[in-house]
Structures are given as structure tokens and as C-alpha cells.
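Read through the structure below, which is laid out as C-alpha cells, and then see the notes.
The chains shown are only part of the set, and none of them has been moved.
In this document, chain identifiers A and B correspond to the written order of the chains, with residue numbering beginning at 1 in each.
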């Protein structure tokens, strides 16, 4: 179903193979050798397509769907339309993700060094890399294997990049060390000076920013996001973090493993997040805070204090989520009374 | 008055011609053949300049102005200084816009393919295009006529661009189909993967993003704005939308015709806006919402529910504008009482 100008579909895959790929359970009554050619949404799928149901809100679409195969939670199985084959999973979205990855695998890039790319003679580039037109690789940079440095991206002097990384079009890196399987989206800015200076009426005096940005394995960093290097210590992004577009990460910030920062979040300097912290869009965190593992921060929150592990907060200034909801409800009642 | 290093003025134009260009009404007593050489603000204009009054706040400046010609609402005519010629219009700013466009027309670009540009042999580029230094046009891309692909911009593989479009310096496009007369400002990122993955403590699993970004005619997309492609369906930007700088548009978002999104707005995935919706700066919309045509969203609002056509909302969480104003007034009274 995807536009063939932009996407190439693999497959077809037999039902039995898709069960193996997804880790979902096949029901006995379906034909294990039935072939499927693509993934599709519930409302656009046909008999040769695989779809999924993850949100009860789409139950009607599920019951009306013509999809040949659907990944669902076991409790939904009895609601399936006649003739639809099912794969059962306690986490249907995750199982579906594996199937969609099979149909649309991320392939290693086609090796190339474009004539208009610039690779400094002192840089080292691993085997299987693709350096696209206008890309620049600086002095002493070290790039691993099977990396794609997209058009007009810039890898600064001395930057280290692991294997199987993608540096998006127009993105720029400096003073940075990246792990494996890192994806930097177009226009992200990694490693520039942090916002550090001694303020004063006689003029603000710049403080040299002497740290780096250290990025773990399997990290994604969104389009036009900015991550400043440390002032002395490093700025650190842990393994598996997912950072959306237009996010700001200040100097000396540490993110643990698997943090999720939605678009336009800002994290001020020297704030440390534990593992699997999630922050909604446009949330802001002031500097020098400690945010415990598993904490959740609502969209547009303004966090000005430490947050305990697992705590959920909202509002600006951010308070416990229950208190924020209570405040909104209270204000709503008060103005209604006043009318 | 504009700096000639950057702007070239057309003209001069006679009063009668400016009446025709603007659609405004000339008063009988003025000389139709009087010539004007440029536009200028009320306070800097001289006898050969055209100015306008759109906001009563500037009435004093109008009455003190030396402008030879001014576009005003009919009700303002009697307040004009002696000797100033007038063009009368119910929408003076719009009439002035047409006159300013006549003095500073957007000309088709001077055709060129810079030696340091990279155009893939399989791409098609229409007549009259300008491909500036360092610009990159990918495989099978299709570019219409009279387009300007500015310095270091990147048009990804398979991208389709209509006629008379400008892709600003350093902007990047992928997985996108653009109409005619689209202006992409410098550094905008169009078509990268949306923020879609199955979260989980064993790691977040990326879901392939299989849609596109489809942009209508006459759209402007601001500097460093990011628009992610759809996850399966497309992300759609309707005809005539005006999107400011640093705006985030998530995957599967639909904007109808003529929407106006001010700087730093964020629209989360799968939210649909009708026609002529306006959102003030830094407003945020969560995902999967329906915003009716003509709705107005105040700056910094946090929209977490559907909005009816024509409704105006403010606050975070956003409520009806009147309620938001009432809440602010109530809180202000309460703290004053407590002092």
C-alpha cells in the first residue's frame, strides 16, 4: 500500500512465518501456508494484507475490516469478522511492529562515496558506508561500518561513530562519540557549545565548554533537535533513548536508558534523568534536577523540583498529577459558580 | 527605502495604476497620473512613497505622516493630513499588500545549475529552475518549472515538487509530494520518520513509517519547522496553509485549507484540523483530536480535547476563551484579597 516511489516491500510471508517473526500465537483453524503481501490499516486492508488492533477505540473498524490477517489481544479474538485469520499477542502493537519491520526492513546502505562529498584524508571510514553528495567528514573522524552519512550532513573533526548508524541530511555533529545503531534525524545539532557564560553588566564572559556528547547504542534523535556538549563533564544520552523533533538538551544533562522525550521538550543544563523517563510534548525541566527512573512528565509541564522514581507530574510549576487534575477541576467549578 | 543590497524596487507606478493593482478606490480630487516610487512606513515615508493605516493605534503617525499616498479605510479619510492622496479600502492591509507586491515582485529565479550542485541523472528538473551551489536532488525526484532549490537544500529520492516552488537554503525533503507555489523556508525538515514505536521495558521497537507528506498549493512552511511523514496514512497540509518557524507537525496530521500556525506550535500525531484554523505561538495539541474549521487557539494553549468549529480556546488545559479569562481574573482577585 505504501507509495512505491519511496518504499520497497519485501515478502510475501506465510502466516506461519509471520507468527514466528512476531512472537504472536497462531490459531489452529487458520492455514499456516496462507501468503500475505503487505501491511495495511484496518480500513484499507484487503485479504492479502496484515493489520492490527491495539486500541478498543478502533473496534468498529476491526469488525468491518477486510484484512486477511490481524494481530490482536486474545480477548478480542471472538469479535473478529468471519474469515479473518488472527495472530494473538498480549502486546499486539509490538508484534505488529515486528511484522511491519519484516515487510519493510531497514537495509544496509548501498556503499558509495559521492564525488561532491568531502572526506578528510585523516578520517577513517568503515566498510560498507555511504557518504552522500555534499556530506563532510572532518579530520580524524572515525566512522564505523555500514553507516549512512546523508546528503550535506557534517561529521566534525574527531567525531566517533559506531556501526550501522545514520546521520540524516543536513545534520551536524561535533565533539561527539556515538555508539552503534544510532539514528540522527535531519538537521539535528549535536555537540556545539553549551549556553555557559559568566553574566555581568560589563558584558557576558564565555566559559569554554570542554566536554563532549556521548550517545549510547540504539538511540534516535529527532529532526532539528539540539544537544549541547558538556561544560566539563559530558552530556550523556543512554542506550535506547527516543528523542523527538525540536527537543533541546542542555550541557551536562544525563539521560539514562530508554528515555522518551516528545517534541519540543527542553531539558536545562546538568539535569539527570534515570531510566525510562517519559516527558510529553513541550515540557520543560529546569537545571540541576534529579528525575527518578520511570517518572512520567505530562505535556507542557514545567518541572522545577526533583521527581521521585515512578512519580507522574503535570502543570507549571509541575505537581503530582492527581493534584494538577484536582486544581483544574476546582478552578472549573469556581468559575461556573461565579456566573 | 529597502536596502538595495538585498532588494530591487520596481516602478514607479501612477496613482491610477496603484488603484487598479490594489482594488482600492481613488478619490476624485487626486491626480491619477501622480507617480510613486516605493512603499514606506507612515513615519519614514515622503511625498513619493505609498504607506497605509490599518490599526487605529497608529492614527497619530498617520496624521503626522509626509506620505504622498496612503491606503486607509473610508472612515479614516477625513483624518488625513492635507495634501495626502488616499486610496480607500475596507481591508487596507490587503490592498497595501498588493501594492507592496507590485513594487517588490517575486520574480522567477534566474535559471542555473551550479557546478557544485548534485542532480541525480534519474531526476527530472523542469525548465527555468535554479539549482544553487551544494543543492542535492536525489534519484527519480521530479521538480516542476521555475523552481528554486537554494544552496545546500536536499530534495530526497522520489520527491515530487510542482511549479514555482522555493526550497530554502539547507532545507531537506524526503517522502514528500508538493503542489505549486510552495515555499519551504531554510532548514525546514519535511518527510522524515514519525515518532512511532512500541514502547517497552525491553526496549522501544521502531514501527516502520510508511506514509508520505502531501502538501497543497500556495503553502508556506517556516524556517526549521519539522513535518513528519505519515505512519501509514499520509500527513497532509492543505492549500494556502501558513506555518511559521520551529513548528512541529506529527505523523498523520491533517491540516485543511488556510490554517495558520504561529511559531513553536506543536501538533501531535493523527490530529485533524479543519479549514482556516489559527493557533497562536507555542500552543500544543495532543494526538488524535478533531479541531473544527475556523477554530482559534490562543498562544501557549494546551489542547487536550476536540474543538468545535469556530470555537476559541485558551489555557492549559485549554478551555473556552471566556472561561480562561474568567479564571485568570478570579485568581487575580483572590490573591489580592489575601494580602
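The working rule: a residue touches a chain if its C-beta (ideal position, glycine included) is under 8 Å from a C-beta of that chain, and two chains touch if they have at least 3 such contacts.
Since this is a predicted model, take the numbers as computed values, not measurements.
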Exercise. Wait, 2 copies are placed, so what's the full copy count for the complex?
Worked result: 3
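The rule is short, and it goes like this: only the chains that are shown with their structure count from here on.
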For this session: Would you mind reporting the rotation angle for the C-alpha fit of chain A onto chain B, rounded to the nearest 5 degrees?
Result: 120
Exercise. Chain A touches which residues of chain B in the complex?
Worked result: 116, 118, 134, 136, 138, 140, 152, 154, 156-158, 160, 170-172, 174-175, 187, 189, 192-193, 195, 197-201, 203-208, 210-212, 224, 226, 228, 232-233, 246, 248, 250, 264, 266, 268, 282, 284, 286, 302, 316-317, 319, 323, 326-327, 330-331
For this session: Give every residue of chain A touching chain B within the complex, in rising order.
Result: 1-3, 5-7, 39-41, 44, 91, 93-94, 96-98, 100-101, 103-104, 114, 116, 132-134, 150-152, 168-170, 185-187, 218, 220, 222-224, 240, 242, 244-246, 258, 260, 262-264, 276, 281-282, 299-300, 316, 328, 331-332, 334-335, 338
